[in-house]
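One structure coming up, written as structure tokens, with questions to follow.
Only one protein chain is missing; all other protein chains are in place.
Just so it is clear, A, B and C label the chains in written order, and each chain counts residues from 1 on its own.
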Amino acid sequence: MALDADDLRLAADRARDAAAAAHDELNAADGRLGDGDTGVMLKRLFAAIAEAAPADERDVSKLFQAFAKACAASTGSSLGTLVTVAMMTLAKATRGRETVPVAELAGLLAAVRDQMMARGGAQLGDKSVVDALDAVARSLDGVTDGAAARAAARAAAIAALDEFRGRENRLGRARMFGARTKGLDDPGMLAFARLLDAVIV
Amino acid sequence: MALDADDLRLAADRARDAAAAAHDELNAADGRLGDGDTGVMLKRLFAAIAEAAPADERDVSKLFQAFAKACAASTGSSLGTLVTVAMMTLAKATRGRETVPVAELAGLLAAVRDQMMARGGAQLGDKSVVDALDAVARSLDGVTDGAAARAAARAAAIAALDEFRGRENRLGRARMFGARTKGLDDPGMLAFARLLDAVIV
Amino acid sequence: MKKLMNAPDAFVDEMLDGLVAAHPALAREARVIRLAAPARKGKVGIVSGGGSGHLPLFTGYVGRGLLDACAIGDVFAGPSVDACEQAIRAADGGRGVLRLYGNYGGDRMNFDLAGEMVEIDDIETTTVLGTDDIASAAPAESGKRRGVAGIIYAYKIAGAKADAGADLAEVTATAQAAVDACRTIGVALSPCQIPGAAAPTFAIGADEIEMGMGIHGEPGIWRDKLRSADDVADEMVKRLLADPVKHASDRVSVLVNSLGATPLEELFIVYRRVARQLTKNGLTIVRPLVGHYVTSMEMAGLSISLIHLDAAREALLAAPAECPFWRV
Partner (left out) sequence: MKKLMNAPDAFVDEMLDGLVAAHPALAREARVIRLAAPARKGKVGIVSGGGSGHLPLFTGYVGRGLLDACAIGDVFAGPSVDACEQAIRAADGGRGVLRLYGNYGGDRMNFDLAGEMVEIDDIETTTVLGTDDIASAAPAESGKRRGVAGIIYAYKIAGAKADAGADLAEVTATAQAAVDACRTIGVALSPCQIPGAAAPTFAIGADEIEMGMGIHGEPGIWRDKLRSADDVADEMVKRLLADPVKHASDRVSVLVNSLGATPLEELFIVYRRVARQLTKNGLTIVRPLVGHYVTSMEMAGLSISLIHLDAAREALLAAPAECPFWRV
């Protein structure tokens, strides 16, 4: 099983719709321990990404490049920039390719996670989108089948939310809220779960 | 019957107490058609006046001069400045005198009224403190007895309030409120009535 | 409406202490703020004054090429006669003093009385009243209009004239012409509160705006649901342009002024539209001003002032001047 450019375009459309649908939920989650803009930012960002997808392009890397370009132009929030980093990382890792086998997803997501950590300075366990990515990347290790990958990824994202909910945020604005963040979902992790869920339908 | 310096000192103390007692009522009245400060201003002003009364002075004019000086130093509101004008007028009109016969009160108040009109530009009928003064000055015309003067003045101040309550303010800030001032006492007229009532006990 | 203050009665005096502490070019004498340097001999003096609560007005405009001294009252109350007198004396450089202040009853009486008191010492004084608020009276009764933010144009223009050595009559005529050429209208979105007062100066619904409201909460022209910035700006510009001006010009300056809580962001959104509309009407904008120039403490809202410029006024507006809150 492998993903191609059409899969990516479809995923971009679905991500756009999912971000719009999750707008209020994510704003509210961010409002509890941040500045309440995760939803509005992601809605705008994924609309820009979907809009930017070149219709006839077959090169997967070129699609990711277009996504990265759209991100770089249209967001400045922390999470938005991490999406930019993700797109740039994926563009570099898929140069010249028209398909991406499912078996490579674990490695790609791990590369994204590492780049995000390098850029944003987060550690594993800080309770951020990086922890969600890490969980999903690890869940895909050795998985080659599409349906199995979908199930594993979905389960991992939910499990990560459950695992981290009771912990303290140790990053960014949320860090300032200290113990008050216990019991709350990190908005970035939540956003990742919601988008993943839509993208891999 | 005549008034002397001791009467004036006593009047100043009573005015101070009356202004303090009427603080809330006057602020509220001014709040309906002005900036709500008549009470706070008069309380401060009459405290300054009472404070300024020279203890051993017998010359009535000198007392009024001291009052005028205290006013000039301590207020800048319209009504406060009209009090300053009143004190200056009275000081000029009583120069060198140790007593002021009741029979002269009508003329003195009329002079005060005229000076206020000249300074402040109010017309009779504009519904301001000038109308209250006018009514009281006229009520004292030909009155020589202290008790009679007290009764006449008190009745005139109340009658003026009653007469003007239903009319429109045509002066200062209150003018802007137009027909909405119908049914409301003018704060300056009300203040005059309250102070008069206390001063002539 | 919370305030960072100590005793309400100390509000004005502590504020003035802070003002002169932060701005050593200014000096304080009781309720007068004047240039720390003595009055310039041979220069016509200009004084202004009014109630506190409008910073940078009034005291913030004492400076070279602007005001020489300022008499200041309690919050929203006129300056005392004594303060007015002191200010005039402080500003006197031997060639007379212009009293240039807003058209409010108490202020007028106080400055008039003060003028009489300095006559004894042969200090000649003249008066020009700011009457720029078009919402406060019809054009036929423009003499009854209140003075609001537009008065700072008169400060600047008359100040430059005095700085250039003009005599009292010339400075007075220049100030009067500046006032005559200037129109202001304001909108209010929320009230302010006088320190120590039990309640705000007025009540307004959470979704309402009042067109033409005065800077002390004097009632305006209409009150309605909040509209878009463009709609509000359009109506304000329309009203300003519809008000007759004797010597209208196609060169104007415009001041978009926050009443306090309205932030610069919103002022610029409004300015953008105002500039477009003025340009559309064939007017050229010279030296626009956008910011907090005349406020009512924490009131939300803004005012727009428009002044028509002839060549002389334009040059005077451009002349060097310097005070804590305005520098040219």
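We take it that a contact is a pair of C-beta atoms (placed from the backbone, for glycine too) under 8 Å apart; a residue touches a chain by one contact, two chains touch by 3 or more.
Remember, predicted model here, so these are calculated numbers, not experimental data.
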Touching partners, among the displayed chains, of the absent chain: A, C
Consider the whole complex, including the chain that is not shown, and state which of A:Arg58, A:Arg95 or A:Arg173 touches that chain. A:Arg173
Residue among A:Ala2, A:Val40, A:Ala103 or A:Ile200 touching the omitted chain: A:Val40
From the listed residues C:Ala69, C:Ile209 or C:Val252, report the one that touches the chain absent from this view. C:Ile209
Sole contact to the chain not displayed, among C:Met117, C:Leu226 or C:Ala319: C:Leu226
Using the document's contact rule, name the residues of chain C that touch the chain not shown here. 2-6, 11, 14-19, 21-22, 52-53, 55-56, 60, 187, 189-190, 206-207, 209, 226, 228-230, 232, 256, 260-272, 275, 288, 290-292, 295, 297-298, 300, 302, 325, 327
Which residue numbers on chain A touch the omitted chain? 27, 31, 35-37, 40-41, 71-82, 84-85, 119-121, 171-173, 176-177, 180
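Just so we're on the same page, only the chains that are shown with their structure count from here on.
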Mapping chain-to-chain touches, which pattern fits: line, ring, star, complete or other? other
Mind checking the centre-to-centre distance between chain A and chain C? Centres are C-alpha means, answer in whole Å. 55
Centre to centre, by mean C-alpha position, how many angstrom separate chain B and chain C? 32
Could you check chain C for residues that touch two or more other chains and list them? none
